[in-house]
Structure formats: structure tokens, C-alpha cells
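I have placed the structure first, in the form of C-alpha cells, so that the comments after it can refer back to it.
Omission of a single protein chain aside, the complex is shown with its protein chains in their original locations.
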Amino acid sequence: MISFIFKRLLQSVIVMLTVALIAFSMFRFIGDPINNMVGQDTSQADREQLAEQLGLNDPFLIQFGRFALNAVEGNFGISYKYRQPVSKLILERLSATLELSFVSAVLALVIGIPCGVYTALKAKGLISKGIMTLSLIGVSLPTFLIGILLILLFGVILRWLPTFGRGDVVAIGWWTTGFLTASGLKSLILPSITLALFQMTLIMRLVRAEMLEVLRTDFVKFARARGLPDRSVHFKHALKNTLVPVITITGLQLGSLIAFAIITESVFQWPGMGLLFIQAISDVDIPIMAAYLVLIAFFFVIINMIVDILYYTVDPRLRADSTA
Amino acid sequence: KTFKFAFQGDLSSLDPHSLNESFLLGTLGNVYEGLALYDPNMQIVPGLAESWKILTPTTWEFKLRQGVKFHGGQDFTADDVIFSWERAGRDGSDQKVRNSMIKSITKVDDYTIVVETPAPNPILVQDLPYLFIMDKEWSEEHGTTSSTSAAGDNAGNYANLHANGTGPFMIKSHEADVKTVLVRNKDYWDGDMPTNVTEVIFTPIKEAPTRVAALISGELDMVYPVPVQDWERLDNAEGVKALTGPEARTIFIGFDQGRDELLYSNIKGKNPFKDQRVRAAFVHAINLDAIKEKIMRGAATPTGLLAAPQVNGFVESLNSPYAYDPEKSKALLAEAGYPEGFEVTLDCPNNRYVNDEKICQAVTSMLAKVGIKVDLLAQPKSKYFGKVLATSGYDTSFYLLGWTPGSMDAENVLSSLIVCQNADAKKGMFNLGNYCNPKVDELTAAIGSETDQAKRNEMIAEAFKIVKEDVGYMPIHQQPLSWGVSDRVTVNQRADNGLDYRYVIVNE
Amino acid sequence: MEQVQPVTKSRLQRFFGSDIWYSFTRNPVAIISAIVTVGMILAAIFAPWIAPNNPFDLATISIMDANLPPAWQSGGDANFLLGTDDQGRGVLSTILYGARISLMVGFFSVIFSMVVGIALGLISGYAGGRTDAIIMRIADIQLSFPAILIALLIDGVARGLIPSDMHSDISIYVLIFAIGISGWVQYARTVRGSTLVEKNKEYVQAARVIGIRPFTILRRHILPNVMGPVMVIATIHLAIAIITEATLSFLGVGVPPTTPSLGTLIRIGNEYLFSGDWWITIFPGITLVVLVLAVNLLGDWMRDALNPKLR
Partner (left out) sequence: MDLLNIKNLRIEFPSRHGTVVAVDDVSLSVQPGEVLGVVGESGAGKSTIGNAVIGLLEPPGEMTKGHVLLKSEQIDTLSPEAKRKIRGRRIGMIFQDPLTSLDPLQTIEQQLVETIDLHLKLGEKKSQERAVDLLRQVGIPDPENRIKNYPHQFSGGMRQRVVIALALCAEPEVIIADEPTTALDVSIQAQILELMRRLCKDKQVGMIIITHDMGVIADITDRVAVMYHGKVVEEGTTAKILGDPDHPYTQSLISAVPRPDIRLRRFPMVNYIEAAGERPRNIDLSTHWLGRHREFEAVDGPLLSLKNLVMTFVTKTAFLKRNRITFNAVDDVSFDIKEGEVFGLVGESGSGKSTVARMVCSLYKPAAGSVNFSGTDLTKIKTENERDFFRRQMQMIFQDPFSSLNGRMRVMDIIAEPIRFHKLASSNQEVEQIVNDLLDHVGLGAQAAVRFPHEFSGGQRQRISIARALATRPRFLICDEPTSALDVSIQAQILNLLKDLQEELGLTMLFISHDLPVIRQMCDRVGVMKQGKLVEVSATEDLFEKPTAAYTRELLDLMPRLDKLSHEGLEVEGA
């Protein structure tokens, strides 16, 4: 196990380096950062000087090398736009994003899994069909449309919930949390629902599909024959056997929630990393993008490592070390 | 009283010299001040300088306001002016243009300075409102004697996240892209300013619908910009209204008239845009009124001139647009040898100007009706500018652009957009299609050093007239300012889209 | 009990004799979904013949017709049954024409990512060890780049390689490729996870004992048993792909705004939601919902039909 984790961390370094390399090779296609860094009246000479100072005219391998060397020292550069250290900017946004994605992941799981189980058990029932159909509307409408409609309904018409932002936050060290204030909690509701909707549908349908198969297996039948209550048969025995794909997808989705909840964060002006990132793309803020992508790569390696470890905890047959 | 508002973008820095961009300057204009200020109608009024006079064509004397204190309590003196001017010219500053308007500053006494310009400059004060004055001691104390820059290693630049100006508001907190809070400066020198606001909370909100929703729901007192199509909705909603007016920005379309063959066209071996008839055919094919009615919801001002009415040197008589006449357009094309029309790619930003992409689409469809097949390449502004500007060698054949002269003077329009491209002289750098007429160049040079306003305006008019006859550009309109304001507050809408808190009143 | 059927049958006969077809004919939901899906595809293909006007022909649209409400509302125009958008294109016609782009991008990019993802997932899960590590780390790398960046990259490269007058022709392939490439990881990781479980099962060992080659085992034995989650993801991804297309087109890498797709139309319409011009976004939105619904219901049915235990 220890060697497994160690190996993964080692691989993560390679992954991050590769991500940085690819990132640097692609930046030139995103646009010219200089235009966002100067006003329209700035002379061509000044622009060129700036590009020179930033090293933008160097071949991308050199830019990458510089980035990698600095990164090793923990220096991820300075945002072109904010002129602040990138690591600081990202760190500031981390808590907002993590809280939002945590809440929506929990929502998605807490609603998605039981609904999935229910719809599998009552596959032919009207309620299940209703749930299945409704959930699809959630995925087929674009996120921005859903977000706006929610804002319109709850923010503008009913005026129950705030339309944007994170509300008041409490700082605990560098971490800021919205969990401790009423306005912070209220602000979480709409964006987390918007985000969760898609995950929920996906998880629900996955669980349903897998449950339908597992429910027909002999061991479920035997569990019933032993007289185990439905709750135990469905959740302990059947559900657990559907978990491998569910864990996989949950892991992936959680990763993309943390990294790329771009549309939701923009619609609700949620001051998270997704917003920072999309802003960085549109401003061609290369240092933010590069550091961000590398960080995300690290996240994904870690999340997928946890997923792989979860496989082993969930399914004993996968424990590679069962033969000595 | 608290005033809450949202803008689509963010205050990227608190450093007054870091970026020459209107939102940053407009906002910091409430914290820092220049020697001169804009009044609500964008007229120049005394600011940190009480008065000024021209000594010789190239020297000016400024009398500085006495008794002004910075937020940190330091006194404002001539040293601060000289320091700030120097700082604006140092590496990393984006205010070098404004710095270069002045050749030197001599301190006469603590409250008198003499400014020398490199050439006679009748409109020097026009450039002063945004040359913000910082405190010398404070800056030196915090090691921020040159501007915050992304290049180099001055990430810790103090002025990037802290401000110490003389303005009516002080920065209380600033989280980049999240929230900025300002509070009233009780010791502000101008006790008569109308505002009753004691606290201002600014939040960037990127998405227009969210912005509008936040306004209607009453969470914010003012948001801008508001999509023009939402005006009706705002006016119908209770407690809010749209506040609109013409902006000093002119939207226009340019042609590549420099190359011998267009980069993006099916005509090979020659450049149809070099033919004045072709350009004329294009401008007559466009129905500007339709664009105004349908796309801008009646709010734009169709124009025939690249300078807006607010701009010094505006020529009323030239402002009427080219007539919409598709038949004439077809005839001109046939005459020029393109009876079947031709193909060309139009470069267009899609998140820079009001309804920019929609305008391009409309233009595309109007040109289609006279036989010109336009391929529309609409891109976000960073990609768009990355493509069409000098950095990429003006990689365009046909493009849409908007322009507000920074100095609010027509000379800026002429020397940026209309004179022949000349990299050495740093002229015509935004003349992306390289429209080039030596006579206009001559006139522009003369205008630059002419101090007699009347004569100067005459020459400006003459230059614009030539451009119009040449059909050097296809002006579209002056785009509207579009703010959404709650009935709770009264604000002053400045033509450069600046929000001056001095004139914000919260009525309750 | 009946006699076994004679062995010589044409493919078509086989199809109509198959259990799949049989279960299809018994399932009204599946039939309706299939009709809707096929209907939409046909409507898209034959758009030029059935659409009342051609919104992609710029010479025929007029800005003066912009933002007209549906024909039955006051101010509506009989020419434009479902109203017009901000450029004066008929919403109905634009939906039909736009669906061509959307369906093509949606289906092909999903197929693309499915094929790549399943193949890599199977290999990764079955081979294990170094192969697995390499493929999965590539997946991690891929995950770190959102579709937006991929699209910008591919578009940039494509524009560099291809002469400028062909740019508009390739844009749709750039989209398919970009969306497809950014979606494969979902499939790969899901398939890999399930493959890890399946490969230890005895039926796979039985196949190995028979001497079946790994690739055949993957294809014939493991693949059908891991398709359940794949189908779920694929059907849901269709909607995502169609919407992503709209986002990417906004970045200027996709189809030009003069030929809006379903997603683009919804995005444009979104801007008019506040101003009351609901039809620009609602009608294409409904179209998309119906399409996604039909495809998912069809997918649900298919998954059940392919699983002998559920018949």
C-alpha cells in the first residue's frame, strides 16, 4: 500500500510536468496576453518590451523550463492581470470552490444514489419513470440556462435567495468558509443545486443501471432467502456491488467540479477557482493557467488514486496482493 | 449610506499607474486624483491643481491646492506631483503615454510647479485627470517607487493592494475579483461634493443576466453594463430603470487597403479594397438604421465619423452616415469589376463592444445581399486582438473595432487610426488596414502642434472630410452607455463610462 | 418446444428475428423514442427541403425581421411559425438547420470518445501494471485540460496547417475532435474499473483457458459486461456535447455565428430571456430536451434489451 501511494506520487510528478509542457505549447493559441496587460494607447515599443521582459518571445520549451524550475522552488509566477503571486490567488479561491463542490457532491450522492436504487427497484413504476424523465431535463438544459432560471425564480421573483456571490464568509486561517453564516449558507443553495443536478442524474442513472443487474444475481436472491430486510439487501449487498463505476464517476466528477465548475461559478459569480481560471483564459493570464493546470493535474492524480484505493476497499477481489 | 454596484470586469490592481484602462482609472479616480478632474459632463475642472496657465507654447504653470492631505495623513505638495509623474514613466508603468506628454517638471515652491511639454500641446490638461498623484513619502516608505508590473520580480509591490490617495473615498478592503469596499474620506478637501454615500461596495459580476437579476432583486443599487435588450425589462420592473446615453466610443469597420493581396479573400493577385469604389459599395450596403433599431434597440447613434460628439474636434456636418443604397452598391461593385461580388473574412470580437458579434452578423447578412460573401470569424477579445493588432502583423482583411480617444481629442483618433502606419514614428499603430493618405498625414502633424483651437478644429475637419471621401472606414455608430440603476440612488453617467462616486446620491 | 430455425438467413431476416427487435416491438416507449430520434435526424438531414426558409443563406434573412414572436402571438409573422431570433432568422428553420450541426457534433464526438475510451479502458484494466499506469496517467493529463483549452489548441494547430480558405470547412471536425478527445477519460476510467472487476471472474478465466486471445476476450466477453455504465454516460454525454459545441463556437473555434447550431441558438436566446423574447431559447431548448430524452430512453431500453437477464 505504501509503495503504491509512493509510486502514484512519483507518477504525479511526471503527470504534472507533462501537463505543464502541453500547457506551454498551447498558450500561443489562446491569444495574446499583452493586449490585456496594457491600455489601448500603449505604444508598440512598450508592448514589445513587455513581451520581452515576460519572456513571451522565447521558444515554449524555454518558457516551460523556466516555469518548471521556478515551480520546483514553489514559485508559480505572478499573474499578468492581478500582478500578485499565482499561488496566493489560487489559494484564496480554493476554499470557495471546495465548499461548493463538496456540497454539490454530497447533494448529488445523497439524492442520486437513493433515487437510483429506488428507480431500479420499481423499474416499471410511474414514480420512477417520472424521476428518470425529470432528471434528464436537468442534463439536457445547459447549465447556464438552469442557473439563470433558478436565479430568476428564487432570486428575482421570490427573492428568497441571493442571486450572486458567496455571502458573508468567516476566515479560519487562510481558509474562508461560508458555512458559518446565514448568508453564506443561503448563497450556497442555488449554485450547489445547479452543479449537483448533472452529477445527480449521472449517478442516479448509473446506480440504476448497475442495480438492475445486481438485483438479479444469486447472492441477492440468497440474501433475500435468508430473510434479510430490504434495506440491507438493497443497500448493503446490492448497492455495494454497483459501487465500482459509481466511485469512478464520482471521482471524475468531483475532480471536474473542483477544477472546471466554470459555468456555474460564472453564472453565480461564485469566487472560486473555476471563475479564476476562465477569467485567466479570457485574459490569457498564462501564469495562472499554467499553475492552475498543474495543480489540477495533481488533484486528478490524487483523486484517481483515492478512487483506486477505494476499489480495493470496496472489492476484495481486486486486492492485488491476495496471492503472495 | 452604502452604495453597492457591480461591473462586468474587475479592478485588477489598486496601483494607479499599472494599467491604462478606463474602468481601473475611473474607479481609482475616486481614491486618487490628478491635477485636473472631470466634471459630470466630462469637462476639465481644477483638481489637485487649483489653477493653471500657459506661460509659453511649451510651458505651463500649475498652482497646487493647499491643505490637501493623503488618506494616510501626509501633506500633498509639489514633490508628490513630480514623484508621481516620474513613477508613471518608469518601467512597469502603463501610463508612459501620459508621462511622455510632459518633458519636465520644475518645482517653484511647494505649491507651484512649472511643466514643460516636448512640443506645443494645447490640450495638455485633457490628459491630467488620469495622471494620478501618489504620496512620495508613503511610496518610498513602502518601496513602491515604480509601478506594479507582471514582469520582473516586484510581486510584492505595495501599491498593488494598498492605496493612499487624496480622493473622496478610501480603500477599506480589496479582494481581487471578489469584492472591493471603499469608505468615505472625511477629510476630503472638497466639502461640497453632492454625495451622501459613506461606503461603497463593488463586486464584479461577469454574467450580464446575473448582474441584471441582482439589480432587480434589490441586492445592488447599480450595475453596468446592462444588455441593451434588457432595458425594457428594467423599465418594466419595479424600482429600477435603465440609464442610457451615448458613449464616446465609435464602432467602425476597417478594410485592409495596404496589402497587394488580401489575406482572407478569394480574389487573388489584387486587393479589391484598394479600389475606392469597392469600399464605397460596402458602406452603401449597410443599413445602419436597421442595426440601430434592431440590434441596439434604438440606442446607438449611427455615424459617419470616427469621432464622437463628446470628442474635441467633432464635426457635426460630417457625422451623417453614408446613405443606405444597395442598388448603388451593386452598381459600384460591377463598375469596379466585381459584378458577382467576392469573398472576404470579417474579424470580429464577441465580448468587447456592445453587441459586437451581432453587428458583425448583421453586416455580414447585409453584404450578402449585394453579393459579398463574408465569412465571419467572431472570437473573444484576447484571441481577436491577438490576431488583428500589430503584434501579429495585422493579420486581417476586414475587421470591426471600437475607439474612444483617451484624451477626448480628435487628434488621438487621427494619429492612431487614420495616419499611415509608421512603426518608427509610433503612428497609425491602430490603423489596422493601413488606410494611407499623405494629405491626412500632413494635416495630422500640423494639428499636433497647433495651439490655436479654431485653426486646429478646421484642420481636423478637413482631415476627416478627406477620410470620408476616400471611404477610408465604414463607421457604424457611437455605442450607448447602458447602466441599470435602482430608484434608490441617483448617479451621474459619464460619457467615458466612468462612475464618479462624488455624484452618487442614495435617497431614502 | 419448437424446432431450431434453419440456419440460412439473410442479415435483415436475422435482425428482424433477433431478440432485440422482438423486445423493441414490445416496448412502446422505445418505439416512440426511436421515432422521435430518427424523426429528428431525418428532419435535420432534410432541413433544406422541409424548413420554411433557409436561415443560413444570409442573403435571404433580414435584420428587420429580428425578434418577431411566434406566429400565434400578436406581432408574429406567418412566415416564421416559431418567431425569429436576433438576426431575423426563423427559429423553426434555424432549429432544423442547426440540428444538423448539433446532431453531427453530438453523435460523432460521443462515438469518438466512446470508442477511444472503451478501447483504452479495456486495455488498461485488463493488462494492468505498467500499461495501466501509463494509460491512466495520460487520462489524468487529459482530465486536467478542459474541452475549451483542447478546442483552442486543436483549432490553433488546424488553422496553422490548413490553408485559410478551408478554415470554415474544417471547423466542425475540430469541434468533433475536441469534444471527443476531452470526453474519452470518463469512458476509459469507468470501463477500466469494471474491467478490473470482470477480469477476475470465472467466465473470463474460462475464455483464457480456451485460448482466446486477450483482445478477443476484451471484445467478446468483457466489453458486453461493462457496457451498462458506458451506455449511461454516453447517452448523457450527448446532451453535454451538444451544449459544449455552443460554448466552443463562442470561443471562435467552432462553427461561425452565421450558421448557429441548436446550442448556439439556445445561448443566443439566453441573452433575450430577460427581455421577454423567450421563444429564441425555449423552442430550441425543448428540442434539445426532447432529443436527449428520446436518446436516453432508447439507451435505457437498449441496455436492458442487451442484457439477457433483464428481458
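By written order: A, B and C. Residues from 1 in each chain.
Criterion: a contact is a pair of C-beta atoms (placed from the backbone, for glycine too) under 8 Å apart; a residue touches a chain by one contact, two chains touch by 3 or more.
What you see is a predicted model, and the numbers here were worked out from it, not measured in a lab.
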{"item": "Chains shown that the absent chain touches, full complex", "value": "A, C"}
{"item": "Sole contact to the chain not displayed, among A:W174, A:F222 or A:F235", "value": "A:F222"}
{"item": "Residues of subunit C in contact with the chain not shown", "value": "1-4, 7-8, 19, 22, 200-203, 205-214, 216, 220-221, 224-225, 306-309, 311"}
{"item": "For subunit A, residues in touch with the removed chain", "value": "1-2, 216-219, 221-230, 232, 236-237, 240-241, 314-317, 319, 321-324"}
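Just so it is clear, only the chains that are shown with their structure count from here on.
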{"item": "Inter-chain centre distance, subunit B versus subunit C - centres from mean C-alpha coordinates, in Å", "value": "44"}
{"item": "Inter-centroid spacing, subunit B versus subunit A (mean Cα positions, whole Å)", "value": "38"}
{"item": "Gap in Å, rounded to a whole number, between the CA centres of subunit C and subunit A", "value": "23"}
{"item": "Subunit A residues counted as touching two or more neighbouring chains", "value": "30, 144, 148, 152"}
{"item": "Contacts with two or more other chains, residues of subunit B listed in rising order", "value": "209, 213, 380, 383-384"}
{"item": "Subunit A partner contacts - residues on subunit C that touch it in the complex", "value": "133, 136-137, 139-141, 143-146, 148-149, 152-153, 155-157, 185-186, 189-190, 192-194, 196-197, 200, 228-229, 231-233, 236, 239-240, 243, 246-247, 263, 266-267, 270, 273, 281, 285, 288-289, 291-293, 296, 300, 303-304, 307, 309-310"}
{"item": "Sites on subunit B touched by subunit A in the complex", "value": "6, 10, 12-13, 15, 18-21, 94, 96-97, 148-152, 155, 157, 160-161, 175-179, 203-207, 209-210, 213-214, 216-219, 351, 380-386, 389-392, 403, 406, 412, 416, 423, 426, 429-430"}
{"item": "Complex contact set, residues of subunit B against subunit C", "value": "208-209, 212-213, 227, 229-233, 263-264, 266, 287, 290-291, 293-295, 345, 350, 357-358, 360-362, 364-366, 368-369, 373-380, 383-384"}
